[in-house]
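Structure first, commentary second.
Missing here is one protein chain; the remaining ones are kept as they sit in the complex.
Take a look at chain A:
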């Protein structure tokens, strides 16, 4: 499968490829010795071709991308091997030559567009500055070029918007601006490092479409770094799968996705949440094995292979709801700056069911989740729980209920105290509840650790010793500690790799089945929500636009917004992906022709 890359766009196979990487090795010095991020990588990219570098975090894909521009220079990292980009020996090039290459021949688009732009300067000025580094141009001419590329990447009213600073742009617009910066000097290679990871699905689809168009238009080569196989499907010709700094599999995208040869690739593919087919838990367990590092994820305590994913929709209207929110509202700020985050949402959660809440960033789903467990006070509306309205309950009256309503947060790093052992963190809610001896608490924490698939002997370890997925398991154990009846999970898996994500999702499903918990599962990822939920509420601008059983919302959506969201989800099949792209283009063309 590790065949030489000869993209269809390269007519002469003997010509020097745009990128030739041979024996690349990147090592970072750490307190514990050298860490080898990339370990003997070889690949080529023909002029005008597109290659996807895919792997989980820590697989060395970003370190490889950085090596193409030798961004490791001066950082202390050791880079050996050979990297040639457009005929330049990058690793050996003197600084001045490297500066000409950077931006002029090969341009990079970074993952986080907010932090990747100078917060103090107008976006147009930043692009103009880069242009003037590579071209002899007057300030005015460079500024005009900046406006032209901003216009090209679809920034409306580019001349005016070029004077805005990054924080005045939305996430998608910022990523467009970064791409515009990359385009400014007409590079021959675009290196995109997780360009859509920080974005919503609809915006992600737009950015990927844009990259696709630009490639067709300018004939530049593309190296797309991503952890998401769905992103790769419609955007590249070839895929290189990385694991632990080594190439696992390399081949044309359609072949690799449809018939992966290596077990690692198969496991990676199996873990990708899909809208149609649910992920079998067996596949999830298979990929838990190769986890690296001193601590490995244990198989979830009682994971069973018979979980058939798409949970039954037979959970009808029978039974008393556990929690019922009526017309919840929440405003932030006052006067002119007032902003309604949640604008009259009513929903119910029944015992033992999972209610999925999906929506793009800013749709109010987190605010809603926090109000349900009363971490935030609603501005208006009622929350019926246990036979009374808890929306206005004071802190003292609320205290006994706090135990029953728990929350799991998105970022397992910042929601655990780094200076306390994980066992202590999990014990906190138990101690707060009182009435338990220390020995009893420790025993209970060990039991909980085992329950979420961690080794009970890790009680005294600290959060930094764990991987992201393990930390999220700790977060779940902490939420489980006081034996809650409802857990609100706010984007519990969005910071995790696909395989880890699948494991955590499986854990939640299993816990729910065994303990009869009710879950509110908040996420922007529609596929993940489909897997775990019985019912789904789709949020947009603080309102629920559609709510119903999973199969109804996903298979027969009624609201146009839901339809749009579903259409933007990346698919793994390259052919299907191309079809959808054409469809999106047609819709946009229609929209442009009919501005109403």
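The rule is simple: a contact is a pair of C-beta atoms (placed from the backbone, for glycine too) under 8 Å apart; a residue touches a chain by one contact, two chains touch by 3 or more; residues count from 1.
In this section, contacts and distances are computed from a predicted model.
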{"item": "The complex's invisible chain, by UniProt name, from \"Spore germination protein\", \"Sulfurtransferase TusD\", \"succinate dehydrogenase\" or \"ABC transporter permease\"", "value": "\"ABC transporter permease\""}
{"item": "Sole residue of A:41, A:107, A:147 or A:325 that reaches the chain not shown, by the stated touch rule", "value": "A:107"}
{"item": "Residue touching the undisplayed chain, where the options are A:80, A:121 or A:579", "value": "A:121"}
{"item": "Residues from chain A at the interface with the omitted partner, ascending", "value": "69, 71, 98-104, 107-108, 110, 112, 115-121, 129-130, 133-134, 165, 167, 178, 181"}
